[in-house]
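As you look at this complex, bear in mind that one protein chain is not there, while each of the others sits in place.
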Amino acid sequence: MSYLKHLKSAVIASAIAVGFALPAAADEQYFPLQSYRVGPYAAGGTGFFGGFIDYLNLINIRDGGVNGVKLTWSEGETQYEVEKGVEVYERLKNNPGVAAWNPLSVGIAYAMIDRITQDKVPLITVNHGRTDSTDGRVFPYVFPLLLNPYSETSGIVNYIAGKLGGQDKLKGKKIVVLYHGSPYGKETIPIYKLLADKYGFEVQQIEVPHPGNEQQSQWLEIRRAKPDYVVLRGWGVMNPVALKTAQKVGYPVDHIVGNVWSNSEEDVIPAGDAAKGYVAITTQASGEQYPVVQEIVKTVYGAGKGNLEDKKRIGSVYHNLGIVNGILNVEAIRIAQGKFGHRTLTGDEVRWGFEHLQLDAKRVEELGAKGLFHSINVTWKNHEGDGYVTFQQWDGAKWNVVSDWIAPDWALLRPIIEKSAAAYAAEKGIKPRTSEEAPVTTN
Amino acid sequence: MFDYQFFLEVLIGGLLSGIMYSLVALGFVLIYKTSGVLNFAQGSMLLFAALTFVSLVERGVPFWGAFAATLGVMVLLGVAVERTILRPLVNQPPITLFMATLGLSYVIEGVAQLLWGTQVHGLDLGIEDSPFEVYGVLISQFDLFAAAVAGSLVAAFSLFFRYTRIGLAFRAVADDQYAALAVGLRLPRVWAIVWTAAGVVALVAGLLWGARLGVQFSLSLVVLKALPVLVLGGFDSIAGAIVGGLLIGAIEKLSEVYIGPYFGGGIEGWAAYVVALGFLLIRPAGLFGQKLVERA
Partner (left out) sequence: MATPVRNTLLVTPERLGVLLLLIVAYGVIPVIGTGYLFDAILTPFLALSLAAVGLNILTGYAGQVSLGSAAFLAVGAFAAFNFNLRVPGLPFVVSIVLAGLTAAAIGIVFGLPSLRLRGFYLAVSTLAAQFFVQWALTKFSWFSNDNPSGVIDAPPLTLAGFAFTGPIGRYLFSLTIVVVITFAVTRLIRSQTGRNFVAVRDHETAARVIGVPVLGTKLVAFGISSFIIGVAGVLWAFAYLRTVETGGFNIDRSFQILFIIIIGGLASLRGAFLGAAFIVVFPLILSRTGAALFGGVFDSGVLEMSQRIGIGALIILFLILEPRGLSALVDRVWDWVRPRRAAALGGATPRSFFIRKLQPKGRT
């Protein structure tokens, strides 16, 4: 009996969602969004999904869609919880023209891998996700675009090496990794060990139990260990507390390097002065000065359709990540349309588009994103796309880029990734692809 | 060679952290002492107070103005809670009231974020948190300040309970509700005042914790740190809240540093609970708590 009530609401809700697009005659491509605008990570969620929606709006308003195909979307609140993410997935997956899923959550992404593989719709996990999904032979539908956790580690170590004067200078130095007490936090422990063995530096891993409100003892230990650099692999409230506690024990903040989930305004603002001088990795630079962001301000916010409530957050780290993610998704659709026609695409066709998402520096400039992000080169075997990273330093009011674009050591990491993917394939009975053709699964 | 300096640093850091826990526990004790209710909503009251204060400050209201305004809001909250929740549930057993406060915590959290949004805010109390060293042992300025504030609050409440008429009324109600009623004390009024007092404590604790962590959603999780303190110190003792807090803070930090490595680290989250649990088995009413007459 409540089922009928559901049915009615679902019909009305989807009608409203689909009706968001303009004239019904045109073809549409749909983005279901498992967003999180409340809960402990709301700041990141509002920024990212805000940027993503802003970019989609830009394409719709400025270009009339992608070659005439309008982009539509609807949101379902997940609060960053796995089962809410799954519920939203089940609810929205039957809408027509689903292009791709962009959950921005490790837990939700994991829960979806089996489902989307069955549904044949791509899952985009930009800057995060399952590292071994980089191997597109085993994970045809999962795309950890731009940066997977291993590449991120390599990027950070390369940056530190740069600061010390070269990779040979790493020998004998000491690096502490302060990580969040969760699987996400522990994920890169083996890679740090690998790089430590290779370059001859000492690495110590110190755990901060979730949620990270208290880090007194950890930072006292760091004070005792006197490392040359501390890498902050945090999440949520752990980040500002880390910076404040570092100040408390007198560790110099400009020797703390944050990872890609410790790099936003929301992570540093609550720490106040303690964060001045803090450096963090990023795949997209902050700021409003990039042409595409300027266009969004003019076109989208000018028309009153801007998604962010607080306009000061335009150009922030998460907002720009959302914009970049929007660019990647839209370009994949555009590339796929080039092959399959200017119409609503199926999930498999969009997947093909992602597997040919090759944006070099020139194309990035055409898109108005020069300096915003570097480039991407996704192939059917490499779903990460070899994203470049840069580093930004916080001056108390904004982030300033302090490094060139750095390349992670992909060649070193690829064999490990392939090994892990092969183990997954064996466990699940998946036959890895041997060519670009549609994947063959035996389960 | 045992590193005494490091040990002292960890110990002192732990004790000072513990004071922060005591501050949260204080709010619990006030309410439990006078009405037997374990107010799980204390954490969300903390969040609400901090969010209100910070949002007012960000909109240009000066520090003390915002403080007074938030104080007013907490008073209103206290009165509202007494009227809508405590009165209808007045004859229910304590655990029912506990469940009600659980529900209340959800309501307050929801209202706080609905009103003020879910963004993260920084809170600057004007205290530079640069460390200073005493014989090579590191001590944090901010923590000392927090300890001083907590200490004065505790002293104020202790004096209040001992030397004022209302304080006397509180103690009477805590001792025996029916007798208090019999001598003419108005319970609803007493409870409204108690909840307001707890609201004030929540405000102070919210400001201090907010300055430490930033004001956002997970601020309400500090309540989970206060529970072992209550267990150790006794649910209804102010002195117990302080001593318990100091003990838990110290034990937590020391165990993390010295025992943690055997487990691979990260044991802070449950160490306090396990210690409290062990303690309970020896002394079920806590260090200073009154022995409950358990008519099983």
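Just so it is clear, A and B label the chains in written order, and each chain counts residues from 1 on its own.
Following the convention adopted for this analysis, contacts are C-beta pairs under 8 Å (C-beta built on N, C-alpha and C of every residue); 3 or more make two chains touch, one makes a residue touch a chain.
Just so it is clear, the structure is predicted and the values come from calculations on it, not from any experiment.
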Candidates B:51, B:79 or B:100 - the one touching the absent chain: B:100
Residue touching the undisplayed chain, where the options are A:91, A:255 or A:276: A:91
Residues belonging to subunit A that touch the chain removed from view: 2-3, 5-6, 9-10, 12-13, 16, 20, 35, 37-39, 42, 46, 75-77, 79, 81-83, 86-87, 90-91, 94, 106-107, 110-111, 113-115, 130-132, 181-184, 186-187, 190, 209, 420, 427-428
Touch residues of subunit B, complete complex, unshown partner: 36, 38, 84-85, 88-89, 92-96, 98-100, 102-111, 113-114, 118, 175-178, 224, 227-228, 230-231, 235, 263-264, 266-267, 269-270, 273-274, 276-277, 280-281, 284, 290, 292-296
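The rule we apply is simple: only the chains that are shown with their structure count from here on.
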Distance from subunit B to subunit A - Cα centre to Cα centre, in angstrom: 38
Touching residues (chain side subunit B, partner subunit A) in the complex: 3, 6, 9-10, 13-14, 17, 113, 117-124, 128-131, 138, 140, 142-143, 212-218, 221-222, 225, 252-253, 256-257, 260, 264-269
Subunit B-touching residues of subunit A, taken from the complex the two chains share: 37-40, 42-43, 46, 181, 206-211, 213-214, 216-218, 220-221, 223-224, 236-237, 240-241, 244, 247-250, 266, 269-274, 309-310
